[in-house]
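Structure first, then comments.
The block that comes next holds chain A.
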Amino acid sequence: MINALSSLLILAGLFFYIAGSIGLLRLPDLYSRLHALTKADNLGLGLLTAGMALQMPNLMTALKLVIIWLAILVASATSAHLIARHARRRESRS
Partner candidate 1 sequence: MNSTSLLVFDGLLLVSIVSLAWAALASIDARRSVILFMAFGLVLALAWARLRAPDVALAEAAIGAGLSGALLLAALHDHDRTAAGVGSSSTQNQTSAGLTTVIRWSVTLLCAALAVGLGWALVHVFDHPANDALARAVAENLDLSGVSNPVTAVLLNFRAYDTLLELAVLLTAVLGIFALGPARAGYQPAGLIFDGLTRWLVPVLILTAAYLLWVGAHAPGGAFQAGATLAAAGVVLRLAGRHQIGLPAARTLHIVLAAGVGMFLLVGFALLATGRAFLGYPPAWAGSLILLIETAAMLAIAATLVSAFVGGQPESVTIDNEE
Partner candidate 2 sequence: MLTTQLLYALSGCVIVALGLRSALLHSSLLQRVLAINVMGSGVFMILLAVAYRGAEVAPDPVPHALVLTGIVVAVSATALALALARRLAAEQDDD
Partner candidate 3 sequence: MTDVLIILVSLPLAGALLCLLLPRAATVVALITAVITALASGSLLYAVSTQGTLLYELGGWTAGLGIALRADGLSALLLVMVALVILATSFYASAYFSKSAARAHFWPLWLLLWTALNALLLSGDLFNLYVTLELLGLSAVALASLGGKIAAVQAALRYLLVGLLGSMLFLAGVSLIYAGYGSLDLAVLSRTVEPEPIAWLALSLMTAGLLLKTALFPLHFWLPPAHASAPAPVSAALSALVVKAAFYLVLRLWMDVFADVVTPAAADLLAALGATAVLWGSWRALRAQRLKVLAAYSTVAQLGYLFLFFPLLQALPPGPALDAATGGLIMLALSHGFAKAGLFLAIGVIQQRSGNDSIAELDGTAQRLPVTTFAIALAGVALIGLPPSGAFLGKWQLIAGSFATGQWLWIVVTVIGSLLAAAYTFRILGHAFGSQLYPSRAFAVAREEWPALILTATAAVVLGLAGASVWTLLEAGA
């Protein structure tokens, strides 16, 4: 049962990763691609981490995975913000 649930979660996560990558390739301008990437990948990673956490031998390692997910969440949100602000500033200047 656990294996079925975790493989389901992992597949869902992969789906969002693929969606994010397609978004990166297809969407026209920077902001929408940034939007797609940050959202889809973070959700994908959340599902992936949840799926992996089920496989972990004990609670501590599972918690470590969740901490990794939180750190990446914050980091990618901040970097997306910085990239968008930089692009916005360059547009207003040029």
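As a convention for this text, contacts are C-beta pairs under 8 Å (C-beta built on N, C-alpha and C of every residue); 3 or more make two chains touch, one makes a residue touch a chain; residues count from 1.
Selection rule, in plain terms: all candidates are chains of the complex that A comes from, given by their letters.
Fair warning: this is a prediction, and the values are worked out from it, not measured in the lab.
Trainee: Looking at 1, 2 or 3, only one should touch chain A in the complex. Which number is that?
Mentor: 1
Trainee: Quick check on the complex: what are the chain A residues that touch candidate 1?
Mentor: Those residues of chain A that touch candidate 1 are 71, 74-75, 78, 81-82, 85.
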